[in-house]
Every structure is written in structure tokens, then in C-alpha cells.
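With one protein chain withheld, the remaining protein chains of the complex are depicted in position.
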Amino acid sequence: MSFTIYFLDPANWSIIGLIVTILVFAGYLLFFKTNTSQKVFMLLALSLIYMALGSPIGSLTSFGLHSITMLKQIVLLMVAPIFLLRAFPSRAANEKRLGSLYNWLPGETMGIKNTNYFIATWILMSAVMWGGHFLSAGKLSAQLGHAICGLSLQSNSWVTHVPNGLIFSILLVVGIIGLLPVFHPMPEKRLKPVQAVAYLFTACLVCTVLGLYVAFSATSAPNIEAVPVFDTVLSPLPMSLRTDQELAGMLMWVPGCIIYVISAVEILLSWYNAAPATSKKTTEHFTV
Amino acid sequence: MSLFINIPEDSEQLPSLKTGQGKLLWIASVDHKQIGIMYLWLALFFFVVGGLEAMLIRAQLAIPENTLISPELYNQIFTMHGITMIFLVAMPALVGFATYFLPLMIGANEMAFPRLNAFGFWITLMGGFLMYFSFFAGGAPNAGWFNYVPLSENNYSSAPGVDYYIIGLILTGIGSISAALNFITTTLTLRSPDIKLNMVPLFVWMVFINGFLILAAFPLLNAGLFMLLIDRQFDAHFFIPSSGGSAILWQHFFWAFGHPEVYIMALPAFGIISEVVPVFSRKPIFGYKFVAVSSIAIALLAYSVWLHHMFAVGYSNTVNSFFAISSMLIGIPTGLKVINWIGTMYKGSIQLTVPMLFVVAFLIDFTIGGLSGVSFAIVPIDWQLTDTYYLVAHLHYVFVGGVIFSIFAGLYYWFPKMSGRMLSAKLGKWHFWLFVIGFNLTFLIQHILGIIGMPRRIYTYPDLPNWELMNVLSSIGAVFMFAGMVILFWNLYTTLKKPRSAPEDPWDAWTLEWHTPSPPDLKNFGEIPRVYSRRPLWDLKHPDKPDKRLN
Amino acid sequence: MFQTTNVELIDKLFIYFLVVAGIIFLLVVFFVFYYLFKYRRKQTAEEPEQIHGNEKLEYSLTAVAILITGIFTYLTIDTMRKVQDIPDNPEPFVQIIGHQWWWEAQYPETGVITANEIHIPVGKKVLVQLNSDDVIHSWWVAQLGRKMDMIPGITNYVWLYADKPGEYLGTCSEFCGAQHAGMRIRVIADEERAFNSWSQQQLEPVAQLDDPLFKKGEKLFEEKTCTNCHAINGTPFTMKVGPNLTHFASRKHFLGDLKVNNEENLRAWLHDPQNVKPGAKMPNFIFSDQEVDALVEYINNLK
Partner (left out) sequence: MKDKGTLLAYFIIASEAFFFIALIIGYVYYRNFSDATDTVAKYLDAGRTGIFTIFLIASSFTLIYSKKALFNNRIGQYKLFMGLTILLGIVFMVGQATEYVGLYQEQITLNKDVFGASFFTLTGFHGLHVILGLIALSILYGISFGNYRNVTKAGIGGVDVYWHFVDIVWLFVFFFVYITPLL
């Protein structure tokens, strides 16, 4: 089965998902007063989530491709939350409707000034990044009977009973919580730019190490030579187990990090723009 | 009674040459200006040593099948040339400038930790001398500056040279880390209250970013070095493949440090250029925020590109592709900086002083080095050209054309401030022309040598067509560079004998260091002007058309 | 059938790169010098207009740079896949093992073992397996294919292709110790028939001469512990520390392609190896002239 045929087959596209996506977008349009760029961000976020969960690309995981799982994880944990948070206006724009919504967001009660708050979000995000990978690797391993990233689980392992939907929702929610300190819709709730860059850089470090682990665990796992090519006949994207794992790790690492780098660059660029010349001091000189 | 006694630290009299008598204060002094100058002397001293090693290398390679130097000695010389130029010349010189000018530029009177500052200098010095002591202790390190295992293990390098390499690098690394800690804390805590972090001079900004690069990069090298030391001294087998170790892990550690190290040297050099270009073009830097932010992008990306040093190791196409992408991407912020420096010259009023001449040479030669660097990101080209003289040419265009030219520019630019005397512009131009022509003659031709197949790190080569001609030309270029350096030393010597006569602000510049006497007093600032923009002295000089206000 | 060789693919990519890089470089040079002359400071100049930047320019140039990067990423990956398309279960034509400082070649199909001069057939893509016995070496014959490291404990593969017969020179490209420079490669590409006859000849047992000098050399070879390192097929001596000398005399060069294989060089080598190739692993046995005569007679008849 070639990838094109597989991709264009309507049976592989989730209709319900599409309807839900459209409904959510319509609701968003009706409910919030937003400008064009925010609408575009929302559209992007929703279509990315749909592509990850409802499209043929998402269901490629059923062929045992770990790299696709990683791609989903990147989308749900790193990219979509940024777009979603971008899509909502700061509270000033529509006070009434957003007030109650933002009160739900964590951090509102603790206050951004509290160091423990963003340490907690950071740890949560990193833990889910690693945990999500090990869960999905374990599930794949249980399905296929091959070791994935050093994990080899029995087909009756408890991991197989964790529903995919739960994993994906946790990824998305934690992605939003983890990126709140940097991309909170209300600018005054965000970390200061230099701190935000440090936050993103350390998060980037976590996905770097994970990416390295996944990519290079492929090259020396002993049983990988035994299954040089698998599922070639079935899978629309034929690749060897090793290529799949290397791709998974590298996707986690390079594009994952580049997302954070681009965000850091963007934050700093706006920091340099925001330089108000307001206060006028009377004295021209002072002594140190 | 409280257990706290708040000691205001600055009231204490810190040791300095300017306060006390006696030669011992050369060692005891913690004055940042004096330590900065000592760093520069250290760099200059080792530049002579490393330069003489380079001359020996070029003498040996001038003719094919030469037997002037034995292979063992040649290997020690090229290893020490690399280590010296990177760890004992480029880094100390840049750290020296930063130590001297970072507090001055942000309106501080000292570094945040003056004693740590002195410690950093002395331990770097000790590390350097320790590495050179190995020549008298049974042979210098001879496994290349990258010191690949298993060649550097006991089985293949039983001489103690590699042990000296390890200890020396750990010491200079600790020195660099303490300097970095000082730069970061100083920038964060001791800025004049008017100066926000987004309006510091670009040199300060890049040194600040550089501090983080150093903090994250050197520990990776140190971990590898300690493992190698344990291998060599306690017979472990981390890196011995025949006993279950790995020959590759060292390369990962080394290049995960080694590639950021390139930017550790390049960023402060970019900072110097970003200070010199505007002053001699009489315009503010073009696109301050892009120059500043691209440094962040470089610093972040620097950690995700190291595998392009290992494309020939045999990783799969999948892995190599991603590293190719990230390696190409890091060229973009670097290119953006070059564009901004050229943009600064646009519609300016350019004064071709000696520092500006070096900047022009930098712009041309660093572009060559940067572009040839991109060819190593393109994996198939790397497969052919890595570890050839093409790479030697590339790295010299980056390190000499990029870093050393900036250091020279900084030296001519800041020398009046540091010594109170102007370097002779006439001798400076002689130095410039000899050095730049010699440099391009030496290394431009090496691109072609690499393409026709000459590998690097060989002590001699067969008599193939044209190889001798090109190598001779290259060696002649080295002689030109040497002559240029002699003129620089003559210039320094004669200038330093003259009485102090430099004005406070000879270049009509804009950053705060030019608001102090030349050289500055022990306490840098009695008073500092209020700062509203990125160019405080411009505002003072042009009250009618002040700079863009940020404060 | 017309076939683009790996080297041609890489060359093509390099030329694309040179063109793009050349254009960028010329633009930089042009603008630097144009501005330098146009905006050179006049005697009575006032401060020029204070321009702080141009965001549109920065963003559009970044976009152009990203576009170029994208194109080269595609070309890189495409070329890479064509050049390094190693099958999943590689069956190498020849296995080359790097030693300090010489090359060992084994042909699994025929069982031929040789050193330093590596023969391959012309007009055929040859899969080479690369290993190292001691430190990291790197295999590079620029005209035949890419460079590939030889790493102890790791097996690498690379394609070689020679389109016309001849001798191709290369070198070890990863620093590997004192005689890194003395580790040169000579690949000899033969026509199919010549290659087969070379293989046949390599498989033949060693000739035995009745010459007393030859006999003396053979005895010396064993007595002086040469056999502790060097193997000669058809004898009990199979140590693989040094090059296999079974058909030594059929090679035109020796010592990692450093010297022409003639009597004079061989004599010098046996007298004082460290003088000919400083750092080499062969110890100085301090042979007398007579012993050298005998050994040379013996070794030079190993055809």
C-alpha cells in the first residue's frame, strides 16, 4: 500500500473528529472577541490536533511506528499548546467571558511570582515528556513483541490498558500548563523575558536528553539486528525498526528544540521592542 | 544580639597595584583592570609560543618528504599549537577584554567577585604552564587537541603528555568557568541602576550570553576528561573498545563541548566588532535587537550541532540528516550578524582607522570561513572534505579571520583606554597589511590543497603534482604573518615607552568606558551620567538630538 | 547503462554549494567595499543620519536564508541516500582493516588476504567493510568514494566505484599516531579478467626455491621471530599482527604505500625500520649484512 493511497483513503480520516474540531472552532469564534492572528492561531492549533489524532498520519501508529508517536507527542505537548495560548486574548479585551476561564488556569491563585509554581510546572512538563514516551514505547512493545527503546513488555502488561485518549489529553493539558508561565494570555502573568528563555532552554535540555536516549538506544540494542525490516509489507511508510527509532529520537530532539529556540527568539525580539520611554527624571547626574 | 553583621563589601580595601607598594601586588592584586591586562599579556605570550609552533609546522611542510622534524615531535607541536591558540590565546584574550571592559561598560566599579576573578586568571595561567611543562616531563600531549580515544589511552600514548593535557585543560576550564560566573553575576547585579538588561552594550550582552555557554559546555568536557584520566591512571576501560568500552562516547563528550567552544570564542569577538563598527561608521549598530537575539539563537543551537564533527563516523542517514539541518540553521543567525554590520556601514561616515581596517578584513575573511563552514553541514561534502586541509583552512578563517582579527581590532581600539597611549597608526597599518595578506596567502590556498586530497595532521606528504608549490606558497604566507606580528610587538614596545598622552575619548565613542580617564582610576567612576539610551555618551555630546530613549 | 557514481553526485552537490556560496560571498564583498568607498568620511563631515535598522530587510533576508537552507537540506538528504545506500544485510566484497600504520584487506569470496595494495574490479560497485584493529583510522580514496572512519568495535560500510583501470591514491584521514602520514592507500582497479587472475595468483601457495640463500632466509625468518607478527600462508605461521607477507613480492609498494618495493628500500627497512618509518611497530633486529641478504632473497621471492 503506497502512502498516497493510504493517505487519500477516506476510511482513514475521522469524520467525528472533523465535526468536533469544526464545532470547537465555531464555538471559539462565537464566544470570544479576537483579532485575525488569534483566529489563525486557533485554526492552526485545532488542525494540528486533528492531524495528530484524527488523520491517517495519526493512525500510522497502528503499524508500530514509534516515530509517529513522537511526532504526536511533539504536536500535543509542544506546538499545539503554544498556538492555543496564543489564540486567547488577554483578559482586558473581553473581561467578562475570560475572567472565569482564566481563573481556572493554574497559577492564577498561587501567583506567578512564586518560584515554586514555575518549578512545579517545569517538572510536570518534563516528567510527562519522558513518561509519555515510555508509556507509548511500552504500548508499542507490548503490541509488537519487539523491544522499543530498551523496553520490552508482555502483551498483557497493564500499560496496554491505558487508553490512548487519556494519554493524549494528559499531553495536551500538561503542555498548556507547562507553557503557561511563558505564554500566558495575560502578559503580566508571564515570566520575565530572560527567565522565560532560561525556562525554555532547560525544557529544551530535557527533550534533548530524551531525544538522544531514544535515537542512540536504537544503534546498540542487540535485538534490533534480528528484525531489520518489519511491517514493510503492511506499513505505508516502510522503514526498519532502527530507522524508526532514530527518527523518533531525532524528531524529539531537533525539531523539538527548534520550537523552543524559535519561541525564545520571538520572546526576546518583543522584549527589545517593548522599551517605553515614559518616566522623565529631573536630575541629570548622580554619584555612585 | 543578632548574628548578622552586614559587612558592606565595597568598603574593604582590595589589594591592587595602585594602592600599595611592592612587586608582590602583581600576584595579590584583584583589580579587574589589572587582571584584564594580565590576561592580555598571557594571551600575547602564548601567541608568540603558538606562533613559533605554527612556523615550525609550516617549515616542515614547505617541501615534500621533509625530515626537518621527527613525526613524534611534529605531533606534539601541532597538538600544542591547537591547544595553545584556543585555550591560551583566544580565550584569555577575550576574557581579558571582558574582564577589563565589562564593569566599565555597565558603570560598575569592580567585578562582582574580585577574588574569584583573580583566581580564574591564576588557575588559567597554571593550567597553561602545566601543559607546557610536559615538554620537559617526557613529551608533550601528542594526540591532537581533540585527543581521540583510544589513541590517547595508555596502550597507544604511554608518555605522560596526555595526562598533562587532561590536568591542564581541567585547570584552564575551571578558570574559564570562574570567569563566566563573574561575568554573569556582574552583569546581573552591578549594572548602573539606569541600565536595563536590554540596553547594555552589545559586547556586554555577548559576554553575558557567552557566560552561559561556558557554564554549560565546559562540564561536559570535564566529565570526559575525568573519565579518560581514570582510564589512564586507574586502569579503567571507559574508552577501550577491546575491554567493553566505547570509542565513540569520548567524541560525543568532546564535540558537545567542542562546538559550543567555537561560539564561546566567536561571540565575544562578535561583540568587539559590534562595538567598533558603529563608532567608526558614526552610526548606531544596525538592528541592535537582531544582533542581540541572534546571539541567543546561536547559543541555543550551538548544543544541537556537534555531530557534524562526526559525520564520517558512520551514523545512519537519519541521524545525519537532522544534524545537517541544525548545522545549516546555525549559519542563519551568524549570517544575520554580518548583514547587520554591513548595514551599520550603510550611509555612515566611515573612518578607516586601524581597528576599522581589521573589521573590514574580518567581514571578508569571516564570511569565507562561515560559508566554508556551511559546506561541512552538507553531509556528502563533509564526507569528502572533513579532515583535509580544506577543514584546516576553514577553521583558520574562523579562528584567525574571525576571532584574532577581532582581538586585534579590540586591541587597537581599547589600547588608549588601557595604557593611556595611542598605538602608532602607521605601524598598525604595516601590521595590518602584512598580517592580512600573509593570512590569506597561507590559508586560501589550503582550501584547494584539501580539495585535491591532502589530509590534515600529516608530518610529511608525497611529492604529488602541485602539492609542493601550494605548500611553499602557504609557508611564505606564514612568514608574512610572522613579520606582521614582529611589527605589532615593535609598536607595543615603542608606544609603551612613550609618556601617557591619550585623551579620555580619542575615538569620540559612546559607551561608558570612554567616560573615564585613560587609564581609569582604581575606582572606575566617581560619577556616571544618567543613562537613557544605548549610547549614553552620544546623548551627552548631542543633547539636541539624543538617541532613541529606552528608559 | 549510464550510472552516476557517488563521487560525481558529491561533486555536483559541491558545485551547487560553490555557486551559491560564491554569490553570497561576492555580495558581501561588493557591499563592504561599495559602502567603504561611498561613505568614506569627508574632512568636514557632520554626524550622518542615525539609522537604527530595518526590520523588513532583516525578516526578508532571514526568509531567503531559510529558503536556501531548505533547498540544500533536500539536496543533502537526497544525495546522502544515494551515496550511502547500504543494504540491511550487507555482503561485503572486501573487508579492510586498519592497523597502525598499514591496511589489511580480506576478500571473503575468494579468501585472498593482502596488505596495503588493494585490488578491485573496474566498472563494478564494490561494497567495502571497514574495521579497525587498534585506534580510529579513516578510509579515504577521494576518486572512488566517500570517506569513512574505521572504529574499533564498530563495523562500517562504504561503496567504492572505479570507472577506469588504474591506480588510485588515498590516505588515512583520521589522526592515528606517529606515522599517520605514513598510512597511505593505493587502490588498484583492474579489468575483470586481470582482477581474477590476480586473485588466482594470490591464492597460490608460496614458491619454494632450492637456493641456499633462500633457505637461509626462510630459517632466519622463523629464528628471528618475524613469525611472531607476520603470517605466510601454507606455513604454520599465522600471526596477524603485521602484514601478511605471503605474496609480498607481487606488491609494488610497501610500508603503507610509503616506499617503492625494491631491494634497496627493503634492505634499508630491514637494517633500521625506525629510520625508514619512524615510530613503526617493527622493532630493529640489528641484522648483519649477511642476514639481510638472506632475508631479502627470501622475501623478494614470495610472489
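For clarity, chains are labelled A, B and C in written order, and residue numbers in each chain start from 1.
In the analysis below, contacts are C-beta pairs under 8 Å (C-beta built on N, C-alpha and C of every residue); 3 or more make two chains touch, one makes a residue touch a chain.
What you see is a predicted model, and the numbers here were worked out from it, not measured in a lab.
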item: Displayed chains contacting the withheld chain; value: A, B
item: Of B:51, B:201 or B:245, the one touching the omitted chain in the full complex; value: B:245
item: Among B:57, B:181 or B:487, residue touching the chain not depicted; value: B:181
item: Contacting the left-out chain in the complete assembly, out of B:118, B:220, B:291 or B:330; value: B:220
item: Interface with the unshown chain - residue positions in chain B; value: 2-7, 112-113, 177, 181, 184-185, 188-189, 215-216, 218-220, 222-224, 226-227, 230-231, 234-238, 243-246, 249, 253
item: Contact set of chain A toward the excluded chain (per top definition); value: 150, 205, 209, 212-213, 216-217, 219-222
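Quick note on the criterion: only the chains that are shown with their structure count from here on.
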item: Between chain B and chain C, centroid-to-centroid distance (C-alpha), Å; value: 34
item: Multi-partner residues of chain C (each touching 2 or more other chains); value: none
item: Contact footprint of chain C on chain B as seen in their complex; value: 70-72, 75, 143-144, 148, 150-151, 155-157, 241-242, 246-248, 281-284, 286-290, 312-314, 317, 320-321, 324-325, 328-329, 331-332, 335-336, 338-340, 342-343, 345-352, 360, 363-364, 367-368, 371-372, 374-375, 377-381, 383-384, 386-388, 453, 455-462, 464, 542, 545, 547-548
item: Residues of chain A touching chain B in the complex; value: 193-194, 197, 201, 204, 208, 215, 219, 242-243, 246-247, 250, 253-254, 257-258, 260-261, 264-265, 268-269, 271-273, 275, 277, 279, 281, 283-288
item: Parts of chain B lying in touch with chain A, wherever the complex brings them together; value: 107, 109, 192, 196-199, 288-290, 292-293, 296-297, 300-301, 303-304, 315-316, 318-319, 321-323, 325-326, 329, 525-530, 532, 548-551
